[in-house]
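A single protein chain has been omitted from the complex, and every remaining protein chain is retained in its original position.
A and B label the chains in the order they appear, each numbered from 1.
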Amino acid sequence: MSVVTLKINDQDVSARDDATVLQAAREAGIHIPVLCYLEGLSAVGACRLCLVEVAGVNRLLPACTTRVQEGMMVQTNTPRLQNYRRHIVELLFAERNHVCAVCVANGNCELQALAIEVGMDHVRYDYMFPALGVDLTHERFGLDHNRCILCTRCVRACDEIEGAHTLDVLGRGAKARIVTDLNMPWGESPTCTSCGKCAMACPTGAIFKQGSTVAEMVHHPEKLAFLKVARERREWRV
Amino acid sequence: MEKLKLATVWLGGCSGCHMSFLDLDEWLFDLAAAVEVVFSPIADVKQFPEQVDVTLIEGAVANEEHLELVRMIRARSRMVISFGDCAVTGNVTAMRNVLSSSAEAVLNRAYRELPTFNPRIPDEAGIVPPLLERVLPVHAVIPVDVFLPGCPPPAPRIRAALQALIEGKTPEMIGREMLKFG
Partner (left out) sequence: MNFEELTQLAERERAAQHAMPFQIHVCAGTGCHAAGSEMVAKALEGEVARSTLKGKVLVKCVGCRGLCASGPIVEVEQQQPNAEPASVLYAHVRPEDAPEVVRSIGGEPVERLFLDTNQPFFTRQLKIVLEDCGKIDPERIEDYIARGGYRALFKVLDEMTPSEVIDEITHSGLRGRGGAGFPTGLKWATVAKANPQRYPTYVPPGVQSQKFVICNGDEGDPGAFMDRSVMEGDPHRVLEGMIIAGYAVGANQGYIYVRAEYPLAVKRLRTAIRQAQRVGLLGNNIAGTAFSFNIDIRLGAGAFVCGEETALIASIEGGRGLPRPRPPYPAEYGLWGCPTLINNVETLANIAPIINRGAAWFASIGTAKSKGTKVFALTGQVKNTGLIEVPMGITLREIVFDIGGGIPNGRKFKAVQTGGPSGGCIPEQYLDTPVDYESLTALGSIMGSGGLIVMDDSTDMVEVARFFMEFCMEESCGKCIPCRAGTAQIHHILTKFQTGRATMRDLRLLEELCDVVKHASLCGLGQSAPNPVLSTLRYFRHEYEAKLRSDGYAYGHANGAAEEALSHVQ
């Protein structure tokens, strides 16, 4: 392992050479918005909110999967990136039926927080209003597709941390859905261990504990990183 | 100096935003000194007046009367403010939009399936405005100058916005205190 130095937003930053731009920024106290990234899970670079500008690269790169390099010059919050981020958040709000007022995650929602962060005072796109269902067949958890943003954090938590791989994605494009096993009701899943890691991972109110009502559902995404560190390094940091 | 002419209207919403407005409590006295309320559900005015400075619109555009009214409001107001989540996003009012033939579906449910006495869809021409097929946020119909989200917007948020407008400034809608939906 060696250390590289780079500049993030004109600030000198040093990082391990195998670190990502996101890790380096976080260690330096520089905030980059994310949605599909969750510490403890593999990075997939899907939500595109962590896109950054790197000098000498003509494309935007996701901070969560881009490795640091010596002498790299990174900008994380240019007007162009701010504009893209707001559009992306608006696209999500328009894509499915996100009604904060009646959501279990109201006040504890990463999507809602992002809307505030990007300054979304309204959505310029037409709302799509797809007809989507809610799966309440599991005795402990519920899955509301209306609130799902397809970040696949639940899928990765189920696969990588729990090892059950009950959850996956069915279909493609705007028709994609989170499914349990081979698209059966969650309550009938023979592989689900009811561990609740999907509910910890979910950034919105899509996966929730049964019985939660508006604004009651608090997710604990940090517990997944804790579990991973505890297992791999035998460190039980609380 | 003229007083700022303020109007508030209640479209497809639950009136919770107006309740929150009334939650301004004693600041309402200061407000009354600074503005003239020219139209409001809590004022007995039948016709939306001309030459309004600021109009707060609560609720989504859900029927033909709303549609007509918001267009008139836009023509007669210098500033239009989407007041609360229903006006800004459609919110709960727009949840029927996921149903196909949503107007018919909700009317059937409310007036035919649920009542035990005299089930019938009210249809008095010229009195009961027909529902739109889709509920729309206000900015889908007319240009909106300021968006004041929240379900309802908390009283301090309403106060901050109105205070700025009384001072002739555009409210700064940034941060959790001013911008959180729900």
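Convention: a contact is a pair of C-beta atoms (placed from the backbone, for glycine too) under 8 Å apart; a residue touches a chain by one contact, two chains touch by 3 or more.
Note that the structure is predicted; figures quoted are calculated from it, not measured.
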Chains shown that the absent chain touches, full complex: A, B
Residue among A:38, A:51 or A:143 touching the omitted chain: A:51
Sole contact to the chain not displayed, among A:3, A:131 or A:169: A:169
Contacts of chain A with the absent chain, listed as residue ranges: 44-48, 51, 59-62, 65-66, 83-84, 87-88, 91-92, 94-95, 124-126, 128, 149-150, 168-169, 171-176
Residues belonging to chain B that touch the chain removed from view: 1-4, 53-54, 74, 78-80, 142-146, 164-171
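The criterion applied here is as follows: only the chains that are shown with their structure count from here on.
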Centre-to-centre distance between chain B and chain A (centres being mean Cα positions), rounded to whole Å: 34
Of all residues in chain A, those that touch chain B in their complex: 93, 97, 99-103, 106-107, 112-113, 115-116, 119-123, 126-127, 129-132, 215
Chain A contact footprint on chain B (complex, rising order): 82, 85, 88-92, 94-95, 97-100, 134, 137, 139-140, 144, 147, 149, 151, 173-176, 179-182
